[in-house]
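Omission of a single protein chain aside, the complex is shown with its protein chains in their original locations.
Showing subunit A:
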Amino acid sequence: MSERPAPTARGHHDMTESVGSVRAVRAFLWSRRRARPSLLDRYVTGFGLAMLAAVFGTPVTSTLEGLNLQIDPSRTGAGVALVALALAGFLATARAAGPVLLPSPDASWLLLSPLNRRQLLGPTGRMLVLVAVMAGALLGLGLVMALGAPDPIVWRVLGALALGVSAAVGGMALAVLGQASQSWQVWLTVVTAALMALAVLAVSGRLRTVLALAANAPLPAVTAAASGAAAVAAFLVGRAWVALDRIPTRALVTASTRGGHVANAAVVLDPGALTWIAEDNHWRARRLTSRRWPALPAPLALAWQDWRRLGRRPGRLAAMFALAALPAVLAQAGGPPPVLGGAVLAGALAVAVTGTSGARRDGDNPALARLIGVGHRQALAARAILPALLGGAWATLALVWVSVLTGAFSGTWWWLGLPVAPALAAAALRMAGRSPVDHSAPVLDTPGGPVPTGPLIWAFTGIDLALIGCLPAVAALFSAPARPGTFLAVQAVAGALVLAGYLWRARPRTAQETVTGPATKGTAQAT
């Protein structure tokens, strides 16, 4: 009955034949999977894709139709800057992810074997191209929306799409090459830096003439540019394909393990675990030198760790504050006041959250907090200082940028960062202390489909406090009054009240509530 060949004198030869046959290995694994996709599964997938096309088809079509509008030349620079920043972010993400990685089991069992490396990594390569094409299409759309389309829209859109896809695919190929060799890594850094510089130049208005020329370029020029970009992208893809089997195994294993953790975190829907993974990966790779701990009162001494961590990542701090210019770029690109206000507060909250790692660790696994023995409320109060300072400073800087670049929100508005700071700190600490997603929470049946309340509640925990605490500021940013003094005063009271109320109501998670947290995070830490 067994189909396995009996050991023979040709055994060695058989083995040699099987080595390199990635297809045979994959077929073997595929045949032993518990659930193979049935015809019904394929139908459901196809139907889902058709539905997506139907749902998003209309907005995309109407967007394309709307593109025929003339774009205000003063806004072109900001729009192009946003596209350049998006591409730089895409390259940075690709680099951080690997980008070439395998599912964790494949990395453990197939990578460390004599199988043909390029064949093994082939599916990953195709997936990367697909991701890059999709990202590139979005970039292309962004580009055409930034530059406008004065004449036959279809050709302009096609040209922009070709440019966007070429840039993203070429960038992804560059990231793959960077994984294989250090010299390409340098090129990737240069391209990312060049994109950042392009964004700065575009915002500063120095590229106005160039951008005006690009926006009104004749169709042959557009075709030539798109063809050139496609040729460069094809060259890079070819080099990347050749380089696939030169990527060091160590780099692949690291990327695959990281990817495995990320996938696990995504499967159990515990986005908090992603932060743990990112933090641990970063600090494990750093060489640190111990410094004496300052003699502070106990709660402040405990909170000092967040300050020290911040000081150890000056580049990250600088990048965060450089990004304070983003709302201004958004304003220049024509973003309405509500979008602008939302960007300022969301950015300030995101920056405030970076100063709450200690509270998040103690919330998820309070073992060290118990050893330290500082009162929960006192610890939180001390830990609120840094996120308040970060969030408030970022909001102030963002508003200064907006007023410098667009003239809006000047004068008294600059002080808005100060009264929103306490509310942002409370919101950041609430986010840091939230429990993992509760998957037992009920699922709501809505006309748009089932909505699981667990992830929803998790996502809004913290944002709710920010919205309540920053309500006067939100109202002020939305209505943009000429004299916002009253709003600022009310905001100061609201911010202080929200922080005081949060600290008053704060209680540590019980031992039962923390069971899920460390268990999930332990996987990330054990590596």
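Rule of thumb we're sticking to: a residue touches a chain if its C-beta (ideal position, glycine included) is under 8 Å from a C-beta of that chain, and two chains touch if they have at least 3 such contacts; residues count from 1.
Convention: contacts and distances are computed from a predicted model.
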(message) Not counting the visible chains, the remaining one has a UniProt entry; which protein name from "Cation:proton antiporter", "Cytochrome c-type biogenesis protein CcmF", "Heme ABC exporter, ATP-binding protein CcmA" or "NADH-quinone oxidoreductase subunit E" does it give?
(response) "Heme ABC exporter, ATP-binding protein CcmA"
(request) Using the definition of touch stated at the top, determine which of A:Ala225, A:Ile372, A:Ile385 or A:Ala408 touches the missing chain. (result) A:Ile372
(request) Return the single residue from A:Ser357, A:Thr396 or A:Gln491 that touches the missing chain. (result) A:Ser357
(message) From the list A:Leu40, A:Ala54 or A:Leu288, pick the residue that touches the absent chain.
(response) A:Leu288
(message) To test your reading of the contact rule: which positions on subunit A touch the chain that is missing from view?
(response) 279-280, 282-284, 286-296, 298, 301-302, 304-305, 308-309, 312-313, 357-358, 361-362, 364-365, 367-368, 370-376, 508, 510-512, 518, 521-522, 525
